[in-house]
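The complex appears here without one of its protein chains, the remainder shown in place.
Chain nomenclature is as follows: A, B and C, assigned in order of appearance, with residue numbering initiated at 1 for each chain independently.
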């Protein structure tokens, strides 16, 4: 067991994957000597050479597009997008090319690409540095989207993503980068929890609280307060945004009958809509109240001095809890 | 009253807007002499000169990006994206720039841009010509997204989009382009039905069928069959995908208690999820059955010889109807 | 070449050899005959596909007529181990890579997005998104170098990559970013731009006021402009650029000046935007005619070869007609395959749904 921040857990996960397979290579802006603006790739270029940790020109479509070519040629590229807000220039390569290569070639070509994207707000930064773009990707057939909420998952899931033959968008909860947690780095990759499984973090019978990434911590805080008030909350860390582990979710909902989904992205058209709709389809007669969403508001990300009011917090979750309990 | 195809209704709408305001200009690939690959802009360059109907270089980000500059300089650009599948290279300009200009400038700058996009499948075409990208846009704060399902709406809504000071994505139901309908071209723009209102097309008390764009016709067909079987269906053409006219929808749902949403885009993460979730939030106690979705499957758009099986049809809607009626 | 600056030409439009200060042809007579045969057959292939579309057998077709020399000249310069990425119009290149013409039709008939084994033929399938594949090609080329399969100095095994695209594509961000990446990493790639004067209805000058080849200098690539209707020059120029790429000499942009003699696609009506005045000029520069004249004049091509070839073309066309009509429609349930490598519960549900619908329909 090691106590690691999420940053260093990912770093160690990358190192282990690179050591295990010489076809794993890293590409992105400033990931070499600098080690990335968040230092996630620190030391890796020195260890593995600048042919495996490649500083790229400043062009995101170029990064993803050439990663596709590299993958076609047998590599397992792991590309870093410096911040969430800079992924959109690569959108065509992601949704029209990366997501479809296997489909259009009827299985002949697969693209084992991992796109690492630090995402979400709460770090007091300027415009375009606090985005939650997951809904665009989880709505795109052919992509897999996962997010780790703690160091343990960060370490294992990045490796699972890299060794997945499907392209994976790996969303890193930027504002939790420096949060520490225990990681058993000695275990075997095959013994890690499956990449697409949700994880039940707390046990409770009154309401299910579903989240992922940076707001898992927020959900846990809210659950603690509720517990103190005698309301039992089952917190689920989705971990996988596409596919959604409906089995784990439905099992919980059948027990609690009440659900709140929490994420930072704007509510309308966000992942919470899909989760709520799926729960309605699957557990209609079990539901005692509508699935509610506690999310970022339907605005562009606001100026950072007021971002605390934009981001879901424990209070807003507790308000929603009050509502679902009142049905 | 004139009998017009959707193509010629949009053409006439564009012409009228251009005649009314010299700041309206058209830009896109092949829209000049050729009149666009669907002939929507036919004759307009000849009538209004090549300074108002501008053939652009082959670069979608460039088209949207320069349209933003033109709009900042007082124009009302109407840009054509040749096919749905070619909009993604412009994604960054759309979501990071066009959608946010007004927000980030705190109202000082607005972008009265209309993006015309022929969308959807069913025309037997090759890859990337049959996409339904609406969920990406309707999930983006700052954009408005509308779609006309008939010639009348096509004529009026294109003009409303052009004279909106918010950027509007105008989705044209490609496979219905040649469908004819009555248009009262003599009326006044101000007397047209508001752009963001949904329209109730048929009256019924058993189930609400919600759709937009090319599948409105499909929904009407299904409703007719159901009616023959004595099941009363209220068909709603959403017209506006963002914002969603929840008032009209909720009014119907309170009456019927059952809902089916129909669209061509893949179900997961599609607009149907947001509609279903919103209905659950708003009308939970009125619902007699879960809101169901009849949509494209969660795959990339398939080869055209099997697209008929991908696209929602009346049979699939009637199957869903059977399900919701069985609750 | 009339109206175009500094264009490499080895055979002019009258069929006369041209001396170039740098390039010469390494092709013997039988190679020239082979190129001639290729061009005649792909033109026939193209005509037949166009006819099949008119008969309703294909949804669409993008004719290559006029561009045979550019595609065959460059396509035959590729070694088997090289890899090519092309657009929707490179039927001639596909021919050179050994793709069965009937397989080409699958895409246009709508039975498959990609019909052939890209790794076997070392040709990626038809790409529709303008310019996107230029980045794939560049990444593939970077990979060839990184994995020691290019730039080693072994002229038997070193590989190169070719990316085909048109004059219109030169405006897309992706193509320009490809130039940046190729130059930065000195990737073993040749960008082969067929300037056929038109991007659907837009003349090349809508994309650039200066010759497209000059774009190369701006990015630090080598640039060569070649008569795209001269199959010998296209071959020579491409062969040299490939050699250079394979040996670590860096990327090249080739602009092949040619002409789209037909419509953009079978859905297009060129009379809307071009008056036909150029058509005659370009007919006089026909890529096949000039080689025929040369081969005839030099008694390389005789009547027997020509009539055999005509017969071969006729039977190719017949094979296409029959093959096209026999192409099986895909199993509707196959639409759920290969979205992912890993199994997917949601897709399984949807497959079951469609399966039961199909079963009902079958009743």
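Keep in mind that, in the parts below, contacts are C-beta pairs under 8 Å (C-beta built on N, C-alpha and C of every residue); 3 or more make two chains touch, one makes a residue touch a chain.
All values derive from a computational prediction rather than experimental measurement.
Seen in the complete assembly, the chain not on display touches A, B, C. The chain that is not drawn here is touched, among residues A:61, A:105 or A:138, by A:61. When the full complex is taken into account, the listed residue touching the unshown chain is B:93, out of B:93, B:179 or B:295. Contact with the chain that does not appear here is found for just one residue of A:89, A:167, A:181 or A:257, A:89. Interface note for the absent chain: among C:19, C:210 or C:359, the touching residue is C:210. Listed by residue number, the positions of subunit A touching the unshown chain are 29-30, 32-35, 37, 55-59, 61-62, 85-86, 89, 124-129, 268, 297-300, 302-307, 309-310, 315-316, 319. Listed here are the subunit C residues that touch the chain not shown: 170-174, 176-177, 180, 183-184, 205-210, 214-220. Residues of subunit B in touch with the missing chain: 25, 51, 56-57, 59, 61-62, 64-75, 89, 92-93, 96-97, 100, 102-110, 141-142, 144, 164-166, 196, 243-244, 246-247.
Keep in mind that, in the parts below, only the chains that are shown with their structure count from here on.
Put simply, the chain closest to the centre of the protein, by Cα centroids, is B. Ranked by how far their CA centres sit from the centre of subunit C, the chains are topped by A. Averaged C-alpha coordinates put the centre of subunit B at 36 Å from the centre of subunit C.
Separating the centre of subunit A from that of subunit C, both taken as means of CA atoms, is a distance of 41 Å. The centroid of the Cα atoms in subunit A and the matching centroid in subunit B are 31 Å apart.
Within subunit A, the positions touching two or more other chains are listed as 61, 89, 92, 96, 100, 103-104, 141-142. Within subunit C, contacts with two or more other chains are made by residues 112-113, 129, 173-174, 334, 339, 344, 346.
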